[in-house]
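As you look at this complex, bear in mind that one protein chain is not there, while each of the others sits in place.
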Amino acid sequence: MESVMKKRIRLLISCHDQPGIVAAISTFLNHHGANIVQSDQYSTDPEGGRFFMRVEFDQNNDSITFEALKTAFTDVAAEYKMNWRMEQASRKKRMAIFVSKEDHCLLELLWKWHSNELICDIPLVISNHDELRDVVEGYGIPYYHIPVSKERKAEAEQKQIELLHQYNIDVIVLARYMQIISSHFVDTFKDKIINIHHSFLPAFIGANPYAKAFERGVKLIGATAHFVTDDLDEGPIIEQDVLRVNHRYSVPQLRVAGRNVERVVLARAVNWYLEDKIIVYSNKTVVFS
Amino acid sequence: MESVMKKRIRLLISCHDQPGIVAAISTFLNHHGANIVQSDQYSTDPEGGRFFMRVEFDQNNDSITFEALKTAFTDVAAEYKMNWRMEQASRKKRMAIFVSKEDHCLLELLWKWHSNELICDIPLVISNHDELRDVVEGYGIPYYHIPVSKERKAEAEQKQIELLHQYNIDVIVLARYMQIISSHFVDTFKDKIINIHHSFLPAFIGANPYAKAFERGVKLIGATAHFVTDDLDEGPIIEQDVLRVNHRYSVPQLRVAGRNVERVVLARAVNWYLEDKIIVYSNKTVVFS
Amino acid sequence: MESVMKKRIRLLISCHDQPGIVAAISTFLNHHGANIVQSDQYSTDPEGGRFFMRVEFDQNNDSITFEALKTAFTDVAAEYKMNWRMEQASRKKRMAIFVSKEDHCLLELLWKWHSNELICDIPLVISNHDELRDVVEGYGIPYYHIPVSKERKAEAEQKQIELLHQYNIDVIVLARYMQIISSHFVDTFKDKIINIHHSFLPAFIGANPYAKAFERGVKLIGATAHFVTDDLDEGPIIEQDVLRVNHRYSVPQLRVAGRNVERVVLARAVNWYLEDKIIVYSNKTVVFS
Partner (left out) sequence: MESVMKKRIRLLISCHDQPGIVAAISTFLNHHGANIVQSDQYSTDPEGGRFFMRVEFDQNNDSITFEALKTAFTDVAAEYKMNWRMEQASRKKRMAIFVSKEDHCLLELLWKWHSNELICDIPLVISNHDELRDVVEGYGIPYYHIPVSKERKAEAEQKQIELLHQYNIDVIVLARYMQIISSHFVDTFKDKIINIHHSFLPAFIGANPYAKAFERGVKLIGATAHFVTDDLDEGPIIEQDVLRVNHRYSVPQLRVAGRNVERVVLARAVNWYLEDKIIVYSNKTVVFS
């Protein structure tokens, strides 16, 4: 298992569709001793549309390093003007979790991480409150309490950014963080911030979605995991799911029931991110699930 | 079966919550030879909230007619200031279906009616187009083609209303009718018009929800059956459901996939209506499903 | 909230169906100052079938104690030969959890208990292994490690039974306990032992259901919460759910995916038990969910 993971590589590509791309990629991989384990490819339109591909392969040729393989691929990539990245499955991504006071999404991530369902490192958790320190530290993870007040928001964000850089963070998960993120922060970590919104977006954008859902009398409540952009709740959707409710649910009961769909949806989205299954394009996601 | 249905009665009640209501109702029923088969009761708040109840009972006492039973119940109802109705299960409701050109919702209703899943009469189908005449008449149901132009909309609606009165219609189902209904029409058939909207309301209100869903990149598409009110797509929701989609779905493919959830949701809502399982209150529905 | 819970009472009834039962019950409740908050009633067949009812009411009359109310109800119950029980919502049930080495079901229950989604006391956890001691004791719950060997199984069970009696346990949850329970144990806690089986019963009875599911090539995997009886995996089913899988899932991946549906299904079943929503009858359950 260990050895398999060490040599497994994932290649993600997005580019203008042109004839011969798949042949070029697979011939390149074959020449470099790679054995394709799984591949998914999709074109929005074969006549000049957008081409998306995810290839998972085992690099059997020990004579070439991962870095050299990436360098070698640059030529193929240039020819087709690809947006691309190559990732080693064995290199665990470094994930920061932001929380506020609610623990359900945090606990789901920690449990799945602890039981090896989420393959990543979690070097730190950041919160604007101190409530969840014990549970986080209980897992041996540093907990940073950075209070966020209206006046000193920029300062708080600066501290957060420093920590994220210091810990070499790859991805930030807002596990019910409940704070608006500034444009500056979003730009610094473009397509690397995953949020869980407690509604089926675009229904009930903004605050208090469960109160709005109650008011409207919906028969399903939902949750949406999405990348954070400058527009509140408007970023590329990664995953959504719903839960059946009925007239007997009060707002607090909707909130409690909703936790269950929130944590499931967030965990699924995070997992896809960690397994390099998501390509963002044109404010949407292609998910090779 | 036949005889059971003949004497089965459904009682629906909505009123201010007060102690003793259930006892009053069940004692009344017992005194009149009724045997309760199923009952559901729900209060928004036991301290002065709203009381909702649905009782299904068999009237074993042949010495009292259904009309006399209703009259007798008037006293109980008055004491507790109830909104109520009593319905004989054996009296088939008379349902009109409005369609435009798309047949999937219509066919679902016709098939379920034909196979006795929807217990009702369908005395007529009204359409602003002539396309679906053959299929409707094939079931032996009169088909009325009433074209709707901008200029002569009021006239068209007048014709529709006359037909609906002439056929003693209890409930109108807009099975993808795709026309805005006037306030006058809505008021004439308050809480008696069921529409199917091709999105998970309140997401994607208005026209072209599938195009909007594609644009937003949602991972689930939905459908909503609701009572029609003056506010477009804002009426009390009866039922909703969703269907998983992904980045590979074009707008036409979303539309095709969506048909399947539309017809299921509409058929479920219509069935609940026909079985007297819905109480409308405060722009929401209580569904005793 | 506190005061509401203190006086809320649940009444569960199962008996031969006869006219006048609902009236008798609701009149009794009304005479004793109870206000019915919610009631559900169902008869298998109005002509001599089985009658099931769940009533939730608030006891507003302070002049009668809960015990006196129960005594008073004895007459009504006797008249209709009812199986019945009356429960105070404020009296937390005492739940013992049995585990082996896998933690996902245990953690789900502990988290939902900790966040007040499951209203109960958890006086102890019993395991045939010592692995999960830390997490359990971390919640302040005593952990009893009782090894179970083939030869000394009876002895181990005797210890377990003593502990369960000593702690006044109301319900035992086998949260992936993975041991066969003896008839003696089952009889001692009839209809009080809830198990989670990791398949959609009756498919894949017995050991290794995920391996069997893989072998058969099913497209959904499931989990089943049921009361334990003498017949392995044959007890009354409380709840079931499924998860979509495909050809890409290996047996270990099915096992990992399956955890998510196991814990959801078990938590739902336990919650219904704690809220007195389940009546067992004829190796089935009536769940007033």
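Per-chain numbering from 1; labels A, B and C assigned in written order.
Keep this in mind: contacts are C-beta pairs under 8 Å (C-beta built on N, C-alpha and C of every residue); 3 or more make two chains touch, one makes a residue touch a chain.
These numbers come from a predicted model, not from an experiment.
**Q** Quick check: which displayed chains does the absent chain contact?
**A** Result: the unshown chain touches A, B, C.
**Q** Among the options C:Asp17, C:Glu108, C:Glu239 or C:Glu262, which residue touches the chain absent from this view?
**A** C:Glu239
**Q** Tell me which of A:Ser26, A:Gln158 or A:Asn283 is the one touching the absent chain.
**A** A:Ser26
**Q** For chain B, which positions touch the chain that isn't shown here?
**A** Residues of chain B in touch with the missing chain: 38, 103-104, 107, 111, 115, 117, 138, 248, 256, 260, 264.
**Q** Going by the touch rule given at the top, which residues of chain A touch the chain that is not shown?
**A** Interface with the chain not displayed, on the chain A side: 4, 17, 19-23, 25-27, 29-30, 33-43, 46, 58, 60.
**Q** Need a quick check: the contact residues on chain C for the chain that isn't drawn.
**A** Residue positions of chain C that touch the missing chain: 42, 52, 200-204, 216-220, 222, 236-242, 246-248, 283-287, 289.
What we mean here is this: only the chains that are shown with their structure count from here on.
**Q** Building nodes from the protein chains and edges from chain pairs that touch, which of line, ring, star, complete or other describes the result?
**A** complete
**Q** Rounded to the nearest whole Å, what is the centre-to-centre distance of chain B and chain C, using the mean of the C-alpha atoms as each centre?
**A** Here chain B and chain C have centroids separated by 36 Å.
**Q** Nearest whole angstrom, what separates the Cα centre of chain A from the Cα centre of chain B?
**A** For chain A versus chain B, the centre distance works out to 42 Å.
**Q** Two or more other chains in contact with one residue: find those residues in chain C.
**A** Residues 38 of chain C each touch two or more of the other chains.
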